[in-house]
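Before I ask anything, let me first share the structure, which is written out below as structure tokens.
For this depiction, one protein chain was excluded, whereas all remaining protein chains were kept in their positions.
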């Protein structure tokens, strides 16, 4: 493996990690506050779609990214209202959001662009052209988001309260902390990051909207969140590792050392080995996924 | 209460088309089938009913539902995966005419027209084009990125390899120089993850592939983007390196990065089936379309423009704007310029191969299963491959 | 005594049932709004949908056929959920059940053997996640997601390579005639459907009427108390994975052994993909209760069976039905829907 390939794989893995890391970091924050969502797959897909629309309407890719975030925010609010305020089950809405995306996006592609299935996005985000591939500024944004999220979560009053709300909402409530408010906005933040990740896929990374383009990344991101032990920094590393094995698998494939299907398994097998061998027990926030009711 | 009634009063009848799970927008045979069916519907003043399939389980149900309704001139099933379903439903409704794209069964009932394509022949042209472009640039690798590993794709891979080997030989005879062109190939395991296609193509470019043929549906879109990105990072507007599209004339998607597409004229097949049904000439059995019949082939600029024209007006306008063209003519000009990046002798050579295949002098092998594709992969010369095909 | 009435209520938490029904109605209502917005006639659309699903024998048969595999994968999710585990590994066990049926019925063309091997391999594939959970503390969400993908590629390899059909490249070798599940009457519906329903009832019986199931539910709610109550939560968890693997494995086997005309795994695993994931939604709408799951699976089956006619008759695209499904599932998540509506009705009466 020559130097160029190494750099290329690195760049590939960095580009590939963005949606996974953003989603994982968002999910970490949301679950630290005690709200579980498994609808990120749908959020990624829908925000890729709506982000692209916004980018094309405004002519600015950054607006597209914001559009994706807004999509995430709206879905996060929906999830937040159902789980935090109405005290509903945390898992069901996510399943619904995923299903919804599978209907809305293919239907929307036809309704909006007149092309079925896929659309090449006209406006994409500037990126650094290198000899080994493009490097999006969103990679940097992702790293910063992970770092800042980590810092805020573990170093500031806000983070302390968010963690308290997810560990023991009763304790937080008894100290005058508005549990519902913190939980709700944490959910929104989590989904907003996923929305950013989705829009990144369409208006920055791939330049295309495709009706199934989330392709399981929402679930991978959840696995990565658990893998990280609900820590944004570890989620950054985990997401990058996954992207790395993914890129490595793509790079190794043309050598046909073993049947292609086994190469494609690589990222999943490696994740499993790392988790089983090294990480082991991860302890979720104690009230994760449990509605908090006073009476 | 019937949604279709009011429109059907002013049409002469109905035809129906059932897409497979890839569905419309695969930039591939489903889209091409739609193209043919909608053209036929317009030409013969018919109403077109489209049925999407959610999963494979829907095929039988979809076909049965239509057959039960009983008022379709012909029901077109798109995709080999519907073979069993068509066979079953056609046997139950012997008076209903069916056509199936890509599906073959020796015991298929008589009311089914099986429309097959010789993708291996078209892919051979793609392979020859790719290899000659590489050799001409002094490179020794070409690539092919495929979708999930399913035997149907072996036909493409086999044909492509055949074309590459044939081109090595041709190049040696023309220039006297020995070349050996490697084929980097990978099955990405999916038809609908553009990111996977992008990564695969990038890896192949890194490893020196100079032209990449994509046979990967939605995943393949990523291949175009990877090549396009390579060009822009090397401050190039046009290749080489190039990508080669598949199924429909995909060149318009990334003009400059796509040198041509291996077209599979599903539209022609569908149109033929409808026409035959309308005119009372419908006959069951196999209709096999190869290079000779114009069922497969490399796209010409006209093909691309025709494909482009079939897009909705708005989409066309938007696309032109996005590409920075003021008119369709400019697009056309651009496509022509792209092709000029490849010397004429190469185009001539590809035509040469095409002629030989059409007149039967050359027989492109068809790989149907793992053993056959393995044999082709191991063959040293095109002649050896041809023997395998016999 | 008063026990007969409360038994009936326990059988299928009545309130939850009504809530699901209301959610479905609300889902259809919102779906109707969506339809109107995009210029379709909702009455027309729903008419064709239900006509397609329930208007004929073949429609009803299709409804039941569609509901069969998702019923079994939903049970996988529900059994684990009742044991406190978020097991989304039904998908992988389903693949293994299917490939096991293909492989082993071609060794010995016996239906029962095929079903048994499907269940066995389904259960075996569930074990790694179970052991990782119990002995290494690996969260089942990670392990099952990863194992699903690994199963996918592994079975894909078998499908393309060793077990590809030499005569028909589009599928694996077929289930031999002697091992196919018998069809019911004059329909395409095989005995897979009643078997699935029986399995659901068995699972219900297991969970609510056996000491074993009592232990599983106890561990699901409170491991400490379960241990105190003489239950071994580790073994309860492992068993929940195993039984879940069995139902999904059976689902996979019956999918290929009992659905004409293919009787094989299609290339790309197109006919066995995604049913495990669908099961999660089915289970949740069925409130993770086996009897609720029977109904909820049939409901989802109905939506599927009705779509062809909906597309052909009302000319509404397939995606709409997914939008409606999504909305229904989200509505199911609204708690207290029942109380809300009950209150408003009482309010009016008062």
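Going in written order, the chains are labelled A, B and C, and every chain counts its residues from 1.
Note that a contact is a pair of C-beta atoms (placed from the backbone, for glycine too) under 8 Å apart; a residue touches a chain by one contact, two chains touch by 3 or more.
We take it that contacts and distances are computed from a predicted model.
Enquirer: What is the protein name, per UniProt, of the chain that does not appear here: "succinate dehydrogenase", "24-sterol C-methyltransferase", "ABC transporter ATP-binding protein" or "Lysine biosynthesis protein LysW"?
Expert: "ABC transporter ATP-binding protein"
Enquirer: In the intact complex, which of the depicted chains does the undisplayed chain touch?
Expert: Counted over the whole complex, the chain not pictured touches A, C.
Enquirer: Have a look at C:57, C:167 or C:210 and name the one touching the chain we're not showing.
Expert: C:210
Enquirer: From the list C:226, C:265, C:303 or C:334, pick the residue that touches the absent chain.
Expert: The one listed residue touching the chain not shown is C:226.
Enquirer: Which of these, A:21, A:172 or A:194, touches the one chain of the complex that we don't see?
Expert: In the complete complex, the chain left out is touched by residue A:172.
Enquirer: Touching the hidden chain in the full complex, which residues of chain A are there? Just list them.
Expert: Touching the missing chain: residues 152, 155-158, 160-161, 163-164, 167-168, 170-178, 286, 294-295.
Enquirer: Residues of chain C in contact with the chain that isn't shown?
Expert: Touch set of chain C with respect to the missing chain: 3, 6-7, 10, 205, 209-212, 214-215, 217-218, 221-222, 224-232.
As a working rule, only the chains that are shown with their structure count from here on.
Enquirer: Chains in contact with chain A and with chain C: which ones?
Expert: B
Enquirer: Return the chain whose centre of C-alpha atoms lies at maximal distance from the corresponding centre of chain A.
Expert: B
Enquirer: Between chain A and chain C, what distance separates the C-alpha centroids? Give it in angstrom.
Expert: 27
Enquirer: Could you list the positions in chain A whose residues touch two or more of the other chains?
Expert: Answer for chain A, listing residues that touch two or more other chains: 106, 110, 261, 264.
Enquirer: Give me the residue numbers in chain B that touch at least two other chains, ranges are fine.
Expert: Where chain B meets two or more other chains at a single residue, that happens at 149, 189.
Enquirer: Which bits of chain A are touching chain B when the two form their complex?
Expert: 4-5, 8, 12, 16, 56, 106, 109-110, 113-118, 120, 122-123, 129-134, 201, 205-208, 210-213, 215, 246-247, 250-251, 253-254, 256, 260-261, 264
Enquirer: Given the complex with chain B, which residues does chain C contribute to the contact?
Expert: 40-41, 43-44, 47-48, 52, 56, 58, 62, 65-66, 153, 156, 160-161, 164, 166, 168-170, 188, 259-262, 266-268, 270-271, 273-274, 304-305, 307-309, 311-319
Enquirer: Can you name the residues of chain C that touch chain A in the complex?
Expert: So the residues of chain C touching chain A come out as 38, 86, 132, 136-139, 141-143, 145-147, 149-150, 153-154, 156-157, 160-161, 280-281, 284-285, 317, 319-336.
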